Each structure stands twice: as C-alpha cells, then as structure tokens.
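Removed: one protein chain of the complex. Kept in place: all other protein chains.
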Amino acid sequence: MTRLCPVLTALKASVGIPDDEPLIIAGPCAVESESMFDETVQMLVEHGIRFVRAGIFKPRTSPFTFQGMGEDALEVIGRVAAKYAVALVSEVMESEQIPILSTVASVLQVGTRNMDNYALLKRLGCQPLPVLLKRGFMADSKEFFLAAEYVRREGNERVVLCERGIRTFESATRNTLDLNVVPIARLATDLPIIVDPSHGTGRSDIVIPMARAAIAAGADGLMVEVHPNPPKALSDGLQSLDFERFAAMLQEVRAIYAFVGEGGR
Amino acid sequence: MTRLCPVLTALKASVGIPDDEPLIIAGPCAVESESMFDETVQMLVEHGIRFVRAGIFKPRTSPFTFQGMGEDALEVIGRVAAKYAVALVSEVMESEQIPILSTVASVLQVGTRNMDNYALLKRLGCQPLPVLLKRGFMADSKEFFLAAEYVRREGNERVVLCERGIRTFESATRNTLDLNVVPIARLATDLPIIVDPSHGTGRSDIVIPMARAAIAAGADGLMVEVHPNPPKALSDGLQSLDFERFAAMLQEVRAIYAFVGEGGR
Amino acid sequence: MTRLCPVLTALKASVGIPDDEPLIIAGPCAVESESMFDETVQMLVEHGIRFVRAGIFKPRTSPFTFQGMGEDALEVIGRVAAKYAVALVSEVMESEQIPILSTVASVLQVGTRNMDNYALLKRLGCQPLPVLLKRGFMADSKEFFLAAEYVRREGNERVVLCERGIRTFESATRNTLDLNVVPIARLATDLPIIVDPSHGTGRSDIVIPMARAAIAAGADGLMVEVHPNPPKALSDGLQSLDFERFAAMLQEVRAIYAFVGEGGR
Partner (left out) sequence: MTRLCPVLTALKASVGIPDDEPLIIAGPCAVESESMFDETVQMLVEHGIRFVRAGIFKPRTSPFTFQGMGEDALEVIGRVAAKYAVALVSEVMESEQIPILSTVASVLQVGTRNMDNYALLKRLGCQPLPVLLKRGFMADSKEFFLAAEYVRREGNERVVLCERGIRTFESATRNTLDLNVVPIARLATDLPIIVDPSHGTGRSDIVIPMARAAIAAGADGLMVEVHPNPPKALSDGLQSLDFERFAAMLQEVRAIYAFVGEGGR
C-alpha cells in the first residue's frame, strides 16, 4: 500500500512518527484538571504517542451540561504539553478562538457540528496550522470532501479528514461508525483520513475491534479517547479507554497497520 | 385552538399581521438584482405580506457555486425594504455579520447548517432582534428545541422555530419535510413554529399541498420562496413558486388557518 | 381537485361512501374480544364508517409479545361484520392465509414488513380482492410505487397505497409520518393513497393534527386506530384514539377534505 500522501508524510515527520506507524491522536474528552491531564500525557508519551487531544471548549447539545473549562484550561494545557514535548490538537468552535488556540495548539480541529460552518472553514484556510476536519454526522462522503475544499482553496492545503460516526436508526451505539468512507476517501481524495472509534461508537467495549477494523480498511490513523478513570469522567466516560486497554489497542493496530502497509491494497 | 404564544402575538403585532392570519415570510432565495427584488416585494405587499426574506450571504455545500451577492446587496435590499415598508429576514452565518445585518434586518435567521453552532446561538441571545431558528437537517426535535434554549438563556426570548426538512433516504425530494414536529413543538414548547415547504421539499410542484398540510398540522406560519421567473433563478429555482401560484397558495392556507384556528386542535 | 381515480371511485361506491367524503378505515389494532370489537364497530357505523380494520394475525418484532388471536378471531370478526354490514380490512402475512382471510375480509392488507415480499405480492395479484399496500418503513417512494406494480402486473389493478411512517433518527415519535409522499403519489401514479397517522406517529396526542395535515396534503383517506379504552389495549394503546376524539377527528378531516376537493389543487 505505497501511498503518495504528502500531507500525511509531512505531519508525521513534524513530530517524529515513523513512516510505518499510524498517526494516533489520543487524550481525554475534556481536560478536567492538571493532574489528570499530566498523568494521561505521561502515559501516552511512554507509548510513543506524539499528538494529544486537548478539548478546551466543548460543544454540547444541551446548554445545561458541562461545557469544558474554557480559556482557564489554556495555561494548564500549555504547561503539560511543554513538559512532555507533545503536539496538541484542539477544537475551534468559532473564528474568534483561532488566535488564542494557536498559542498552544499544533493542529486545529473542526468538530462534527461545524463541518458545514463555511465561514469558519474559510478562516481556517487563511491561517498556517493544519486542520483536522471531522465529518458531519449527517454528511455524505461528497459533502465531507467538499468541506475540505473550503479550507484548501483559501491556501491551506494541510487538511486531515476524520470519520467519527454518522447518524442512523441504530440505537445500540451513539453513532454508526462508517468505515466505508475510508477506502472511498483513498480513491477520491489525496488527503489523509483517520477514524475516531470513541465518538463513532460511544461504547468503550467495542472501540478496540472497530479501531482494528478502521486500520484494516486503510485508515492512516486513529483519534481515541483515553482517561485515567473512565467511570469518573465528567464527559463521555462510557466511550473512553482506560490505560491498560489503550495499550492493548495500540499493539494490535500497529501490527495490522504494518501488515496492510506491506501486503494490502 | 386558542393558543397563548406571546412571542407570536408580539411578532405579528409589530408589523400589523391580524391575529387570524398566519405569519408568512416570503421572498427570493437570493437577491439577484434590485429590479427582481423590487418586483417581488411589490407583489408580496399587494398580497398583504409584511415579512420578506432577503438572502445576502448564501451557505452552499460546494465552494465552487454561486455564493450570494454578499455585502454589496445590503444597500439594494435596504432601499427596497424602505420603499415598501417591509420587515426583512436575513440569514446570519457568523457572529461578525450581526452588526452589519442589523442595520437592515428586522429578524436574524440561523440556517440549518448552523443550528448547532452554539457560539453563534449565544451571540444571538445577547442582541435585541428576534431570531428565526431553522431546524438542522440532521437534528431530532429535542435537539432542535434545546438549540432555541441556547439563545433564550442569554436573555433573548424571541425565537421562532422553523421546520425545513430532514435528511432521509428518500430521493424524490431534496429533503423530507417533517410535519410531525409541528404538533410536537406545540406540546413541548411555548415558541411559535413555522414551516418552509420550499427547502423542505425542493420541488415547487408539491409546495402548495405541503403548505396546506403544514397549516393543517397547526403551524403558525410559513416561509416560502417566490421568484418572478423560477426557471431563470440563480439558485434554488426548482423549488420557487411563481407569482400566480404564490397567490393561489396564499388563499388556500389562509382559509385552512382560519378553519383550524376556530374548530381545530 | 377533480381527480380521475377509478380504483378509488369503485372502492367508495362498493360500500356506499359519498364522493365528497374521504375513505376512512378504522378499528382496533387487534381484536381482543367480541364485546370490545362489537362496541367499536357499532360506534364506527353510527359515524358513517364503512371499512373496519380487523387485525387477526399480528406481526411483532419480538416473538415473545402478544401475537394476535389468530384464526380463533375469524368467527368473532365475521359475526360482528355481518351484524353491522361493514367491510373488513385484514392483514395477510403469508400466501397460505389468503383463502381463509378471504372468507371474511373485503380488502387484504400488506403490512410494512411485507412491502417487499415479492412472492406474496404476486400471489395477491392473482386473487380478486382489493389490496391495501402499506409502505415499507425504510422504502423510498419509488420502491413503494414499484411494489404496487408487482400486484398489478399479475392482473389485479385494485391497489390502495398507504403511507404509515418511515424510519428516521427522530425519537419523539415511533416513526416519522412522511406526508410528502402524498402529493408525489398523485403526480406519479394513478392509484389512491391514504395515510395511517396512528402507526405513523405512535402517539395519539398528535394523531388529529397529522390526520388533518394528511387530508390537506391531498390524501384520499385515512386508516386510524380506535379503541374503547386505549390505556387498556393489549397492543398499541398509546397510539389509539378513544371514541370521543375519533369523532372530533372525523368532523375536522371531513371539513378539510371538502375544502381541498373544491378549492385545492
């Protein structure tokens, strides 16, 4: 599966991920305290993870639930990132947040609810950081790929696609992780595509098999939620892996990535 | 069906719509030129319409299609609105547009793709104009009603809900206009709800029966696209009514509104 | 709205429904006992209803819930139907049931789960009774209309389409009643189309507004569940109207049908 994907190659090189390893972004759903974030990042670094997700602002369906620490989290996150020398991936919810997030983040994430916020996409096309574009949970593949073009035509070519589940009538999972979009993206675009099995399923008990499946389908990497103590997480605890299961997942997906990379198509 | 809905009553009173008439917002999908807009508004006023939709910025799935006249349209629109003394309804796509749109618009519209742009909703909660909140095409009714709360809890109570079609597997229509949400909204909220059969179906040949059905289901009004010459429209021509059919629709929905208002519910 | 629809005209004539009245099929979800069925049919006849739904076999998602009285119900149902001289509409679940159901039923119903049971459809095309074809809850309009052709090409032209809700991501209703299919059917086929707001919503508190809306959209009639005591029904009690609300619904939909028939399109 020799694949010419300059955006992927450059992104891996920028943080020292070897070519034969997948691009893994991991971390807690929200930064709840400095100690829990420090503990998590330390573990991630020990396992060779270079990209850490650090949610500062949280988009929530209801205005009455936990909304993230907000700007207070910035200092905490910056301190921990510097201590372990990791690159941060943070979600941007409106154009005004771009400057302040850029002081700590290495990659700016567009969440599923903003995939068709074209005003925001255009602004992200005019700034220098790479953009992680999550698929709208009701977007078909064509709309997903066209959203990336809103960023690129403004001049910023560094877009990474991220499948994170679509809405269907299935009720056993929070969303339906759609792995079909992985081989379709490889045929239809020249952008990297990663998969988020945590949000895509909402169930930590099926995250590992779906992570394996994503890599087997040809994904360039994963975005995974990990938490020191999932049952006590302030948000999305049901879908977070604990440290032990994260390590197990990592071993399996690295092996399948290597296999697909050599023998796969 | 005596219904206590202060937001609706105040909105109708502000522009002189009688209590026994539905709240109709009509106009072209996009303002293409001063003459087409003038001609359309003149017709609307002759039929007693007080709210005119005036699209300035257009959110489009593809960055490669017509994106609206943008700020150049403001002057044209303001001139025509003043000439005919109508109230304008304009879509706001990002917080930065609020001040400039407020110079001409009487109602600010949130489009389907921004229904869960919570940052924008909060900003609209802190300004004085009423907000027309379109349902996300992927939102269930609970998410729709919760989105309105993002505006209201910041202090702006004047939110009008607007059903505009959801995404399903049906391919004969652009979206599936979901009228079930109308009686559900009447049971679950104290906000007015109107229906947009133009975007909701994408087919002008079924707009009239669906407009009748919306009012029969208990909707407080309609948002309808009308164009002097639909086949030549720069966007959404397939779903726009011409003047003659608009007049026919108006007569039918006013009769059903009066009937439902007296004997219905 | 003068509409040339010979199947509809003949069906109404066969039981004495006037041309300016909608085709209403009403009755309990399942026949639970002779007394409850007798009481219900008596009320229906007093309101001029000529078609009574009489569920004998019940298709249920789980094999562990109430499955209907089965063939024991046949004698009961036949006796009551003869007493009040009503025409029965009964669901057929497999070809083997056709002969026995034909001894009491005047119309054979195909349920939503059998809409694409092509073997059954073909058999129904080779027998003389009219067929009420319910839309598959995941079928688009084209598949729905093509299913009717499976019956007709075998020689039986008397098919009545029935919209009964499609599956979407909405959770406030059991299904999403899709009224768009009504005007589409009028444009695309020469068959009558009726609407079932009881199954289509699963909530008796919105059945009346959706029944009004269905007729306003141009439906030729309705199929409605009614029960002497909905909270005590053995199946689908939540969606059944009691006698008082059924009478209220009837008055409203007859008025709208008359209005749409004269002035509507």
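By written order: A, B and C. Residues from 1 in each chain.
The rule we apply is simple: contacts are C-beta pairs under 8 Å (C-beta built on N, C-alpha and C of every residue); 3 or more make two chains touch, one makes a residue touch a chain.
Just so it is clear, the model here is predicted, and its values are computed rather than measured.
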{"item": "Among A:L8, A:I25, A:A217 or A:L250, the residue in touch with the chain that has been omitted", "value": "A:A217"}
{"item": "Touching the absent chain when the full complex is considered, from C:L120, C:L133, C:I194 or C:A219", "value": "C:L120"}
{"item": "Touch criterion as defined above, residue of A:L88, A:L177, A:I194 or A:L250 at the omitted chain", "value": "A:L177"}
{"item": "Option touching the unshown chain, where A:V52, A:V89, A:A148 or A:I208 are the choices", "value": "A:I208"}
{"item": "Missing-partner contacts on chain B, residue numbers", "value": "167-169"}
{"item": "Residues from chain C at the interface with the omitted partner, ascending", "value": "59-64, 93-96, 113-114, 116-120, 136-138, 143, 146, 149-150, 153, 167"}
{"item": "Positions on chain A contacted by the hidden chain, ascending", "value": "138, 140-142, 166, 168-173, 176-184, 187-188, 201, 205-206, 208-210, 212-218, 248, 251-252, 255-256, 259-260, 263-265"}
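Rule of thumb we're sticking to: only the chains that are shown with their structure count from here on.
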{"item": "Between chain C and chain A, distance of the C-alpha-averaged centres to the nearest whole Å", "value": "49"}
{"item": "Residues of chain B engaged with two or more neighbouring chains", "value": "138"}
